[in-house]
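One protein chain omitted, others in place.
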């Protein structure tokens, strides 16, 4: 063994054999879906059925959010210069940072700390939520994962929590997220509901993903949306156009039932 | 309507309502899986069941391929400098270009041209395949999508074609891909089997995706693998280490049955 | 010598000694300026004095061009999300591609081909220029390096050519560039003057840089401008703002003499 030998536990590649977390890749193909593959690659084990369904719903919820998010604008701006698809996607991903998607990680840390302190301080969920809301108020800081620049009642949040409840995934973190939302309303007199970042954060906590990987889930979910935008830019628009995100109009398929 | 109004057909975002290709996102959540969401975002319509299963298998087949691909090395090299997760992923994606994944697009163009010329020239599949192999031989060019630096019989290829056959997806493009493989062997006396890039190319042709988007499918599939590698680098390795891809050892879960 | 030993001719690094293209770096420091270092790193030899001055003028000409170029918008969009400086610069660089800066490389190829064919066909400069303009007209293609979306008489072009003339750098490529500009005007009746991309292309040809590196000079020149924009975005603007490049106003130092 040479000095610089290093270890990896993700895949084993041999001629004509490829293991992902121990499973032969050709055994996995046709038997697990992509979201299960995502879970396996990152966590090292296959998800339970409920977790797989939860992850699918989370990823579907964030596939796209129109043309105004900076990840979309960065990707379209690059596509407009004739940049290749992968370069435009790379630029889009670089936009998914502190203020755009970053709330998921921040929110996970808030919920994890809240649950930890609730135990240490021997408080109820509601008491702990009130303490945290009060602390943020006193520091004049906004709690990450609450409020949205467009939606007052984000349809994705309600659906995520309903699915989590139906699947039995919703536990102490979802409970704490809701309790914090209630405490904000009580404290400020205004409704500042949990947003999709906060909901995803609570669910990633329930599924025991580390906060350091929060961003990965948003990125994986949003890539197909970015692909669609880059392709639309390349095929429908003139290169080097002036892109003003406010002056757009939807001309796609009208609202329809599934 | 102001001069610069531009059109988008992907998503419609209104307060408390979000449509993806016409469907309310909260209707989709819990009822379609992530691969179906990928298909819907990019194609504009939901896949048939067989297409959804085919896409799932394709994406699962390419989730990871160990530490030697340049996308993995680029992402790990960046992670090793303390770059953030999204920066490391962006770097990994930039590696998925002409010589790494690019064969999927090239291969799609070969298969599409072969089918087109087969019709125009009124040839059989086997005749057309022989003509193309001969043309490449004469130009001393390699046919994209055939042969692999590690695998002589890539387990992913066989499984993809088997699933495609079971689902009724395998049609003229898969046929042509196999015919070209046969023609190469006949012409050179050596087996240079279709590889996973070639197999995915044939299947993307069957599902009528444009070759310009071939790269997107490899990128979407590989991102979870890159996430796992970046996280492993950040949590198991020292920063700024010397990374020699040859001096690695697998120490993950031993081979296991699904 | 192990099998995989590979060669590099750029720098030699030993403990307490660092050679750049053979010169001790500490000998270079204080005796050459940055543009000379750029030339040395890329070409392998120090520039003649005239070349160094020409390169300085070229790089200075392209340091910035306000907020409307997509490289600036991509970098500012990323900065607005809280992305780090290097991520925002990486995004800006990804925008410097086919339609944004790419004309320099295309233009170099036009000028090089024009000079080559002029020799082969035994034509005068004017005759060759007319032939090329006619060929582009017939193919309904625009000649890269001529015309600008804002400037009809780009102050940078005139100055670059004047400096090139004063320094004795202007030779057959600058001559051909001007001849093509004249031929366009004669052929179309409209003035479509050479732009800064075309002028830089002609000068890079004169200094014998390969067209493959054209993009590098634009990138190197523009990075300081992008740094200034990212920093301005980070320090003067709110995160996640709506960026419409048309709705900006200059509030910097008023026009002044050097």
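The chains carry the letters A, B and C, assigned in the order they are written, with residues numbered from 1 in each.
Everything that follows uses one rule, which is that a residue touches a chain if its C-beta (ideal position, glycine included) is under 8 Å from a C-beta of that chain, and two chains touch if they have at least 3 such contacts.
Source: prediction; values computed, not measured.
Seen in the complete assembly, the chain not on display touches A, B, C. The chain not shown here is touched by just one of C:86, C:112, C:172 or C:187, and that residue is C:86. Of the candidate positions B:16, B:165 or B:244, contact with the unshown chain belongs to B:244. Touching the missing chain, out of C:35, C:115, C:176 or C:201, is residue C:35.
Residue-level contact of chain C with the missing chain is found at 1-2, 4-13, 15-38, 40-42, 44, 53, 55-57, 59-61, 63-68, 84-87, 89-91, 93-94, 96-97, 150-156, 158-160, 163, 210, 212-213, 215-216, 219-221, 223-225, 227-229, 231-232, 234, 236-237, 241-244, 247-258.
Along chain B, the points of touch with the absent chain fall at residues 68, 70-71, 73-74, 77-78, 80-84, 87-88, 90-91, 94-100, 102, 149, 239-240, 242-246. Although one chain is not drawn, its touching partners on chain A can still be listed: residues 84, 86-87, 90.
Here is the rule we go by: only the chains that are shown with their structure count from here on.
Homomeric contact chain A/chain B: same residue numbering on both sides for over half of the interface positions. Each chain gets one centre point, the mean of its Cα atoms, and the points for chain B and chain C are 36 Å apart.
In this assembly, the C-alpha centroid of chain A lies 40 Å from the C-alpha centroid of chain C.
In whole angstrom, the spacing between the mean C-alpha positions of chain A and chain B is 23.
Listed for chain B are residues 84, 86-87, 90, each touching two or more other chains.
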